[in-house]
Each structure stands twice: as C-alpha cells, then as structure tokens.
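One structure coming up, written as structure tokens, with questions to follow.
Heads up, one of the protein chains got dropped from this complex, but the rest are sitting where they should.
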Amino acid sequence: MNSLVSLPEASTHAGAVDHIFYLLLALSGTTVILVFGLILLFAVRYRRGSKAKRGPMPEILSREFEIGWTLATLLTFIFLFWWASSADLSSLAAPPHALEIHVVAKQWMWKTQHTNGAREINALHVPLNRPVHLLMSSQDVIHSFFVPAFRVKQDVVPGRDTDIWFQASKRGTFPLLCAEYCGTNHSMMRGKIVVMRQDDYARWLTQQPEGDDLAHEGAKLFVSQGCAGCHAASSNVHAPRLAGLYGRTVQLADGRTVSASDAYIRDSILQPKRDVVAGFEPIMPSFKGLLDDGEIQSLTAYIRSLREEQQND
Amino acid sequence: MSGRGASNDIRRLWVRNLIIWAALLLLLLLSLVAAYIPMGRITTASGIVIAGAKSTLVVLLFMELSSAKPLIRLAAISGLVFLIAMFALTFADVLARP
Amino acid sequence: MTDESALLREPWIDFGRQLEAGKFGIWVFLASETLFFGALLLTYTVCRIEHPDAFAAAGRETNVWYGTINTAVLLTSSLTMAVAAQAAKESARLRRVVLAGLMITAMLGLAFIVIKGFEYKEDLDKHLVPGAGFALPQPGAQLFYGFYWLVTGVHAIHLSIGIALVSRLIWVLYRRELPAKDNPEIEVTALYWHLVDIVWIFLYPLIYLPGRAS
Partner (left out) sequence: MTDALLAGELPLPPRPDYLRHGSTIRSWLATTDHKRIAILYAVTITVFFFMGGAAITAVRLELFQPNGWLLTSDTYNKLFSFHGIIMVWFFLVPSIPNTFGNFLLPLMIGAPDVAFPRLNLFSWYLTIAAGAFTVYALVAGGVDTGWTFYTPYSSMFSNTHVFAAAAGVFVVGFASISTGVNFIATTHMLRAPGMTWFRLPLFVWAIYATSLIMVLATPVLAISLLLVIAERVLGLPIFDPARGGDPILFQHLFWFYSHPAVYIMVLPAMGVVSEIIPCFARRRIFGYDFMVYAMLAIAGIGFFVWGHHMFVSGQSALASLVFSFLSFIIAVPSAIKVFNWTASLYRGQISFESPMLYALGFVGLFTTGGLSGLFLASIPIDIHVTDTYFVVAHFHYIMVGGSVSAFFAGLHFWWPKVTGRLYPERWAKFAAILMYAGFNMTFLPQFFAGYLGMPRRYHTYPAEFQIYNVMSSAGAAVLALAYLLPLGYLTWSLFYGGKAARNPWSATGLEWTTSSPPPPKNFDRQPRVDRAPYDYHAEGVSAGTAPPEMQNARETR
C-alpha cells in the first residue's frame, strides 16, 4: 500500500494540496533553520566569558527590526491565506455532471450505494478520471469520510446532508478511514476505495447483484409509505405536485422562497411544517422515525428523477 | 435636625429610583403590547430592543455604571464585546450554510 | 473611621482601595456571567433561526401572565435593591432604609420563585417537558422547551444564590456585626442582583413573547 515516507497523489485535488504543503514545509523549514541557527550561534558566540565583542548596542537594533519582521510575517501570512484559500474555493462545488454516489455512515461501517442501486459495505468502486460526488448522511453519531490518498475529508453529520467530491487520477486500492471519533470500534471503521478504468467500472457495475436503482426504490417507497396518496397526480388531496420540482424555486406560505434542493426535500419529509408551500395547508405528517436515511435518499433520488422526466417531455 | 435631614435624604433616594422603576415598567408594558401586533420580524426585534433599553437603564442607573470609573466601565463592556464576537462568528456559519 | 476598620480585610491597608477592588472584581465576574448566559442565548438564537415556526408555536404555549408579573416583580426588586445600596453609601443614618430595602428585595425574590413554581406546575400539567408525551407536534418545539427548562432553572439557581446573599446581609446588618455604611458586601450583592434581573429582562421576550402576534 503506502510507502513509508510518501503518500500517493491519487486525485486531481491531491497535487494542489501537496503544492501548498511543500511550500509551507519549505517556509517552515527556513524559519526553523533561521531561529535554531541564530539561537545556536548566539549561544556559542555569546556564552558567558567568551571573547566576542559586546560593547554598546547598535542603534538600529530595536524598533526598526520589530516593525520589519512584524510586517514581513504579516504579509507572508496574508499571502499564504490567499493562496491556500483560493485553492480551497476553486474546489468547493462539485462539477455539474459528476457521478453521484450515496454514502451512509453508521457505527461502525460505511454503506455506499451507486446510482444503479449496487450497494457496497466498507468499500467504494469509482471510475478513473471522472468527478465523483458523494452525498453523505449519518444514522447515529458524527463520522468523517477520509481518503488520505485523495487528500479529502468531510464529517458526516446526523440530521443533515454533507457532500464531498473528488476525481480519482490513479488506479489502485486506497484506504478509506473514519477520522472523527465515533465510539468503541472507531478504529475498525475502515474500508477501501477501488479506482478502476471507466470501462472496467461500467463492467463491474453490471456484474453487481441486481439491486433496484435508487430512483426505482424511491418510487416503490413513494407508494408503500403513502406519499402517492396525496402527491400523485390522480389524488384528490390538495398537495403540491412533485414532477419538475427538483431544482426549482419554491414560493413558501410565509413569503420566503427556497430552492428545492436535496436538503429541502429531506426537511420537507421530516419536518413538513417548517417550509409550507404557498397555497397549501400544513397537513402533511412528519415521517421522522418512519424512514431511515437510506430511504430518504431513495425518495430524494425518485423526486430528482421526476425532474428529468419533465425535461424529457 | 438630623432626623429631618435623613427623611429628606430618604425621599430624594426613593423619588430618583422610582422614576427609573416607572420607566422600566412602562417599557415592560410596551414590549407586551408590541408582541401582539403582527409586524413580522419587527415584532421579534421590538422585544429584543426593548429588553436592551431596559437593561441599559438598569446598568447605567441602578448599577451606577454612568458614574463609575473608566476601569469599571471597561470591565462591563469587555463581556459584551466578546459576546458580540461569539454571536457574529457563529452566525458566519449558521446563516451562511447552504 | 471605626466603621472602616471593622470592614477592612486582608491584604488591604487602604479601605477605599479595598472597596474599589471589590467593585471591580464583581464587575469582572459579571462580564464572565454575561458570556455564561450569552452562550445560552446563542443556543436559543441558533435553534430559533433553524426552527422559526416551531419556536413561535411553542412560545404561544407559555403563560404570558406569569412571565409578565414575574418580570415586574424582579424589576421592583431591583428598585428596592438600588435604594438599599445607595442608602448604604449615602449616610450611616440610613441604616434602617438599607435594612428595609434588603428585606423587600429578598421577599420579592422569594415571590418570583413561588410564582415560577406555579408556572412550572402548569407547564407540567400541559406536558411541556421534552421527551415522550410532549404536547406539541413540531420537533423544534421540544428544543424551545429544552431551552426553557434549562435557562429558567439556571436563572432560578442564580436568584436563589442572590436571595441567600441578601438574607445573610440582613442578618449581619441586623445584628450589627458589620456597619451598613460603605459596606462593600452590600454593593457587591446589589450588582449581582441587578445582573440576575437583566438576564430575566432578556429572557422575557425570548420565552414569553414569540408567536403572540400570529
């Protein structure tokens, strides 16, 4: 796996991070040499009783020096901030056509699910050179999705969705670790990321046991959980239609507007009274406790798929 | 003589503080009434602003900060400054979450 | 002079300095208390931002009359406390005013706690304790009541400490163990009492007034 002294740069992001890292390393190294060198030099040269010149102090040696190195460090640090942050900002949002994979963390395993429904435990197969967008949620405590070779890490927080994206640039198997302390078997919450060529990945996907894809699973839940009773086009109940909803701006009863994102849909399922759509009564019951995170993800995927049908029409 | 002086002192003391007290009760009533007037966010804000006004009265006059030494004022303000920082920086997260 | 020597404590040699240090010390402590309660208010604010409607619905369930009366009670206790503290500084002749002011203050503090007790009783009857069997459907409402119980509880503890401090002062002054004139303990206790009052002044609109207008 890893060698003892270097870590593979297996994502497009890793190179950028390492650049900053090496610059910081060089800068810190220089400072360490400077400070330690001066201390050693002074310690030897000005040891008590040595013959080195003492005498009057040079005038320059005080305020000018202080202001000089204060400004120098300040400017250096502001530059570092600017450089590191711009690298961070440029990689903040996932590219629009990234491959979406769902991740559910629980004590003490990683469950992943691909768009076609293929599921894995403590493992994740991803294609090479294609952006992968992970939508993550936790069923219990805070975990953290950490792939050192990709230089990515993101906490997975119960009660909300977090996401992360990367583009693998090297084939191979890389460790996946939980980095946020999560209880007894925290250190066993490990897995592997397998990066495959794109055609291999496609082949691998088809070989997986036939699971329903998320949207189909969601469609089943939509009926079995009774959502269709109100939200289906044929229903008599006055409830918002969901076709074409995803990504649209929604006008709410209290005058606010929200964008129909994953988070909004999740909230609407769990806390329907929070964002009531304008023109509708707050009659929907909460599904909190009735649906687990995986099922919510499936429902969300189904609602998202309704957008695409709309567009295809 | 001294008894008379004392009763004068007492009256002055009470009158001065009763005025502040009356203002406080008036503000209390005002915030109660304002809470029932639907003005959206302004209703919420009015409650907080009136609470701020009331506590300013208490701090400045009952706690005599208005006549206190600068050092005491500094101590009083320091808590407020760091409180504001705590709110502001937490809001930088909470209000800017996607 | 004798008053001052009775009140002088180690390590001070100058009474004026001791007085000033006590006052400064309690103000520094009050700054600390500001952040103590401030952190609770931050918790409340963040939760309210995340669940505005649930907080309105939950706020409507509180009993605004208990809240308002209690606010008035505490404001009045601040008045009597201020009078007592100012009288103590004014002149040694006003010792009786100091004593009376402190007694009314302690009584009003007790009255607050008794009223609060009735309110708690009502809240219990209305099943407003977070957990199983909670009265309101919105999850955010449980947050509101979580905050309500915690912050009123912490405030009541502060107030009880205040009442104990005032009662002790009354005892000491009544038995003339210490003079009232310029007694630093009176001023320090008064400042603490006012802070507890201020905390309640802010809690009042946050607990009792949300959701009244809709």
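First chain written, first letter: the chains are A, B and C, and each begins at residue 1.
Assume contacts are C-beta pairs under 8 Å (C-beta built on N, C-alpha and C of every residue); 3 or more make two chains touch, one makes a residue touch a chain.
For clarity, every value in this text was computed on a predicted model and none was experimentally measured.
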Study note, to complete from the structure: Chains in view that the hidden chain touches are A, B, C
**Study point:** Option touching the unshown chain, where A:V103, A:V152 or A:L245 are the choices
**Key:** A:V152
Study note, to complete from the structure: Touching the unshown chain, chain A contributes residues 1-2, 4-5, 7, 16-17, 20-21, 24, 27-28, 31-32, 35-36, 38-39, 42-43, 46-49, 52-57, 61-62, 65-66, 69-70, 73-74, 77-78, 80-81, 83-85, 87-89, 91-92, 107, 140-142, 144, 146, 148-149, 151-155, 157-160, 162, 175, 177-188, 190, 271, 288-289
Point to revise | Contacts of chain C with the absent chain, listed as residue ranges | key: 10-11, 17, 20-21, 24-25, 28-29, 31-33, 35-36, 38-40, 42-43, 46-47, 50-51, 54, 130-131, 138-140, 142-143, 146-147, 149-150, 154
Point to revise | Residue ranges of chain B at the interface with the undisplayed chain | key: 71, 78-79, 82, 85-86, 89-90, 92-98
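To be clear about the criterion, only the chains that are shown with their structure count from here on.
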Practice item. Would you mind pulling out the distance in Å between where the CA atoms of chain B average out and where those of chain C do? Key: 14
Point to revise | Whole-Å gap separating chain A and chain C, where each centre is the average of the chain's CA atoms | key: 45
Revision key, fill the gap. The chain C residues in contact with chain B across the complex are 20, 23-24, 27-28, 30-35, 38-39, 42, 45-46, 49-50, 64, 68, 71-72, 75-76, 78-79, 81-83, 86-87, 90-91, 93-94, 97, 190-191, 194, 197-198, 201-202, 204-206, 208-210, 212-214
Point to revise | Of all residues in chain C, those that touch chain A in their complex | key: 51, 53-54, 137-140
Check your understanding: Once bound in the complex, which stretches of chain B touch chain C?
Key -> 2, 5-6, 9-10, 13-14, 17-18, 20-21, 24-25, 28, 31-32, 35-39, 43-44, 47-48, 50-51, 54-55, 58-59, 61-63, 68-69, 71-72, 75-76, 78-80, 82-83, 86-87, 90, 94-95
